[in-house]
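Remarks on the structure that follows.
Only one protein chain is missing from this complex, and each of the others stays in its spot.
In this document, chain identifiers A and B correspond to the written order of the chains, with residue numbering beginning at 1 in each.
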Amino acid sequence: MADIFELRDIEVWDGNMAASHALRQAQVDVVAAYPITPSTPIVENYASFMANGYIDGEFVMAESEHGAMSCCIGASAAGGRVATATSSQGFALMLETLYSASGMRLPIVLNVVNRAIGAPLNVNGDHSDMYMGRDSGWIQIDCYNPQDVYDMNLVAFRVCEDHGIRLPAMVHQDGFMTSHTAQRVKTLSDDVAYDFIGEFKPMNDMLDLDHPVTHGVQTEEDWHFEHKARQHHALMSAVLPKIQEAFDGLKALTGRQYNLVESYTMDDAEIAIVCMGTSVETAQEVSNELRAQGIKAGVVGIRVFRPFPLEQIADALKGCKAIATLDRSSPNGTVGALYNELAGALFNTSTHAVLTNYIYGLGGRDLTKSSIHTIYRDLQANAQAGSPTTPLQQFIGLRGPKLSFF
Amino acid sequence: MLEIRWHSRAGQGAVTGAKGLAEVVASTGKDVQAFAFYGSAKRGAAMTAYNRFDDKVILNHEKFMQPDYVLVIDPALVYATDITANEKENTVYIITTHLSTLELIASQPKLMGKKVFTVDCIKISQETIGKAIPNTPMLGALMKISRMYDIEFFTENMFKVLKKLPQKIIDANMIAIERAYNEVK
Partner (left out) sequence: MLQNGWDTFEIGTILRPFEGSISDASAILPEDRLYSQSNSFSVSVADWRIEKPLFNKDLCIDCQFCWIYCPDMSIISRDKKMVAVDYDHCKGCGICVQVCPTTPKALLMFPEQKDEEEALLEWPKKEKKEKEN
């Protein structure tokens, strides 16, 4: 039996350490990993917990991220609780196997510490890897600080392993801005955390030798479409209620409330910023400053990126006159993904807010409060005019001449 | 909100120092942040680390900071980097150097007219810990200059933060903190 790790009620942890402890408390059976900055400390800490007797499971050092996720898939199909971590190019190398994991309905938890994708090589945080995973069939939950990372990991296991779900889940945090920023994290004791997640219940596991199964079958046009439709159906219909249930359970246990869509001062907001990651909190601080001046500003943070809570977001924004979507990934040839998602969410509704798009923070470029103030000023002008007063897509925080499109 | 910027070289322990300080401050009920800028950092490369402390929940994740305190734990960074970047009128500088405060200001005129204090954390850590790891002594100096906590309270709590290290190392760190507290001018 693994030793109990005595935690203080409040620890000062960075996002990586928060993830490591959540994985330890989940008593994962197999972690197969290939380290990559900035997610390395997650598996490094985990390995040290294991070496010191705090974990009973297996730790597999793989030869690549592709190999790491392949190991995870094998271990999950065999019937174990499985997790790993990656970032950036490592995530890109995993991509092929991510589709296998979701298609095979294997409930693996993947911590993605969001980082830019090269070239040029860059180790800092942006959302390029998170966006790359958005069609992969995984649940994607986003964190804004180390406390979120700890809580969302516990939620992820509980949701994805449910037999009504059986889909893998990514827990995203911003590279360095969350992963390497130490903040206060309120902890649960090992047994309380484990009970919240629940005992792992295998389903169709290969190690159930009395009921032999084959995983990883081939289907062609006769069956592929139906399997994919069923997978999409599970993701679309079962996941959000299950996450909400886990959020409710967590609130009952800890008092900390999470929502599928996080709304800050949105009740009477006329102008709003929609974004993800640490930017949600920085925008909240700016919005508070504007509220003090009597400006009706608000922030909507995406907590669950996949499945996309389209109706909940439309509802959160229904009174708005002007909305800015902030994308921390180069859209390379179109508008930012959040702009697309929001346009889709609002199009058939009675909300006729002016919708604009900002590309920011690529490769870890600082999103300053001053930039966010600029965005809110643009939004005020848009709200007043009732139409865009700026180009639809602008790059903010970029050196050199102003860059904008549409 | 109290904001601190550390100037260090990767490997000198600025991140550990910032995190250790954050742990002590968090134990008093305040909200904290400790973070750093890394490039593709290798040991020896100039880097900066940061602290934010507040009674309220800290929502601000911007990297931009106008520090209340600038802690320089490598003597050469006074010349090699811009330690006065984004300073405020009242920014306080605590700098590791073998020079006296007057000699240091003469050698770096940018510091003229500013609140500058000096302490030789490199020498202190070499003599106590046995290695040039000047992070903990700098915290002793900070306690003296900022009067954030009294030194007894601080060393007691720092002791808890370091508790996983070998006893000899902890003791050496405690002596280093006290020495810097007494020697900073």
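Criterion: a contact is a pair of C-beta atoms (placed from the backbone, for glycine too) under 8 Å apart; a residue touches a chain by one contact, two chains touch by 3 or more.
Keep in mind that what you see is a predicted model, and the values were worked out from it rather than measured.
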item: Residue in contact with the excluded chain [from A:H163, A:H211 or A:R399]; value: A:R399
item: Touch with the omitted chain, as defined above, among B:I122, B:I145, B:M158 or B:I175; value: B:I122
item: Given B:I95, B:A132, B:M148 or B:V184, the one touching the chain that is not displayed; value: B:A132
item: Contact set of chain B toward the excluded chain (per top definition); value: 9, 44-45, 74-77, 79-80, 98, 122, 132
item: Missing-chain contacts mapped onto chain A; value: 119-120, 398-400
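The working rule: only the chains that are shown with their structure count from here on.
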item: List of chain B residues in touch with chain A within their complex; value: 15, 18-19, 22-23, 26, 31-36, 38-40, 58-64
item: Residues of chain A touching chain B in the complex; value: 10, 12, 14, 121, 123, 174, 176-177, 180-184, 278-279, 281-282, 284-285, 288, 366-370
